[in-house]
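All protein chains but one are shown at their positions in the complex.
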Amino acid sequence: MKNLVLSTAILALSAGLATAQTVRMGTEGAYPPYNFINDAGEVDGFERELGDELCKRAELDCQWVTNDWDSIIPNLVSGNYDTIIAGMSITEDRAQVIDFTQGYTQPDPSGYLVMSADADVKGGVVAAQTGTIQAAFIAESGATLVEFATPDETVSALRSGEADAVLADDAYLQPIADENDDLMMLEQQEMIGGGVGMGLRQSDDELRAKFDAAIDSMKADGSLNALIAKWEIGPGF
Amino acid sequence: MSCYLTTPKHMNFYTAFGTVLLLLAITAPASLLFGFGGAMLARHRIAPLSWIGKGYIAIVRGVPDIAFFLFFVIALDQGIEWVKHKVVCSDWDQPIRQGNDFVVCAQAKVPLATSAEWIHESYAFGTAVLTFAIVFGAFAANVLFGAMRAVPRPQIETAEAYGMSHRQAFWRVMVPQMWVYALPGLSNLWMVLIKATPLLFLLGIEDIVYWAREMGGSKTARFTDYPHGDWRMWYFLALLVFYLAFTRVSEIVLDRLMVRLSRGQATAAGEAQRRADA
Partner (left out) sequence: MSCLITIQDYGLRALGIGERLLPKEDFTLCQQFTLIGSGMIWNVYFGTLALLAGFFFAITLAMGKGSNNTLLRKPAEWFIFLFRGSPLFIQFFFAYFLFLSLKQVSPIFNPFTSAWLGALVVLFCNTAAYSGEIFYGALKSIPRGDLEAADAYGMSGWSRFRRITFPTMLRLGWPAYTNEAIFLFHATTLVFFSGFPAWQQRGDALYYARYFADKTFNPFIPYPILAMFFIILTLIVIAIFGVINKRLNRHLPQSSRPKMKLRPNLIR
């Protein structure tokens, strides 16, 4: 399943870098502000800017590829692209199958988006995207889990009364709550996941080291914090 | 509003309709070719060859639909890379399956990681076409196999009595006549093929279903110039209308084709035409 539409090769820094290694960056393109498809039909968002900057620092030639969330790991493993950069939280379960770089965000708390403040998130119906840490969390809490293929569908389900609440990353839900009068965030948050990192094949240690070094350098000069603040992803480092 | 409908993103959506038509335009003749080959194999005089032909028809048709599509493309992709790996990198000493990973040497990647984006896209499209062609080829083989047997036996015998070889009789007498028997089955198959095109979505091609879902989803003002609520219903309504119109047009064209093909044939419809003309 090769899945690609929009991808842009980053211009090589100089003529000497024209032969830089090509890295294909896999993302979902449906999870603003992390990643989404903008009006021009291109991948945009926090991770787009971050990824482009990381590739520049690691002297890699990057191409962007989009892939459905539910098959994003299998396609990495079978080699259709080389990294996953899709707001993917670092978890034990996933780490058994793929390797992660160090986190490029602080652990982002997950929040509940609800229609009314008295929604029952313990015993009611909570919507989450299939295969996310939030879905796994609800399956274990007392609430009834209802799963959807894309994050947007979870919000529609809340609106239509299918679900009492949506559980997702705070950064994703907050703009939606801000712009819609009928939706709000609960004060209660769940600390799940250990920050977002880039996923790579376990056999790709060399590439992982390059990205780790690039993330280090962005952390050191404050440019990562600037990006996090710009896209309102959460607390900086 | 006109600006909304002409964003580059919408252009992608419109192009996707072209992708669907292109898929049909390539897949239809390709599966006919597969089908013709399969049918010829299935009725071959050498038994093992005929078993291969019959096996192809039976296996593809016996496996439940979506499951086949879901894993066939991954299997095909890995199969191609595995073969190329064996040929190109014979001195490679590491195992191909490292734990969960499927690793082949960089030269054996199909397409090469360094190749341009359009090559990646065409390759993905190519595997999808091949998958469709193999599956629908088996169905077409079944139809053609039946059609070849439906050609009246005396026609072939007459041809042989005139001294034609087996091969000549097949190509000059049987093949021109079989189409009229095959057409009802093939038109049905064409309809099924049209209705199977949303499955491109499962094969990872960003087709009309993908774009309808992506653009119909609600958008917040921070990330787009055109925020809107959940409009997926309208986008899917557009798809529904597209498919209905397409199948309707196909139906009309195929009916006309049937009339044309029946002319001068030894069938009931051909006879009726002859009488009407007389």
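The first chain written gets the first letter, and so on, giving A and B; residue counts start at 1 in each chain.
One rule holds in what follows: a residue touches a chain if its C-beta (ideal position, glycine included) is under 8 Å from a C-beta of that chain, and two chains touch if they have at least 3 such contacts.
Only a predicted model underlies this, so the values are computations on that prediction, with no experimental measurement involved.
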- line: The listed residue (A:Y112, A:F148 or A:F211) that touches the chain absent from the view is A:F148
Query: In the complete assembly, which of B:L23, B:A42 or B:I74 touches the absent chain?
result: B:I74
Message: Take the complete complex as the reference. Which residues in chain B touch the chain that isn't displayed?
response: 61-67, 70-71, 74-75, 100, 135-136, 139, 142, 192, 194-199, 201, 209, 213, 230, 232-233, 236-237, 239-240, 243-244, 247-248
- prompt: Which positions on chain A touch the chain that was left off?
  reply: 70-71, 73-74, 77, 93, 96-97, 127, 131, 139-140, 144-148, 153, 156-157, 160-162
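Criterion: only the chains that are shown with their structure count from here on.
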Message: Could you work out how far the Cα centre of chain A sits from that of chain B, in whole Å?
response: 35
- request: Spell out the residues on chain A that touch chain B in their complex, using ranges where they run on.
  value: 1-7, 9, 22-24, 29-30, 32-33, 36-41, 44-45, 63, 65-68, 71, 74-75, 77-80, 82, 97-98, 150, 152-153, 155-156, 159, 175-176, 179, 201-203
Task: Within their complex, state which residues of chain B touch chain A.
output: 7-9, 11-12, 73-74, 77-78, 81, 98-104, 109, 113-114, 117, 120-121, 123-124, 127, 203-206, 213-214, 217-218, 220-227, 230, 232
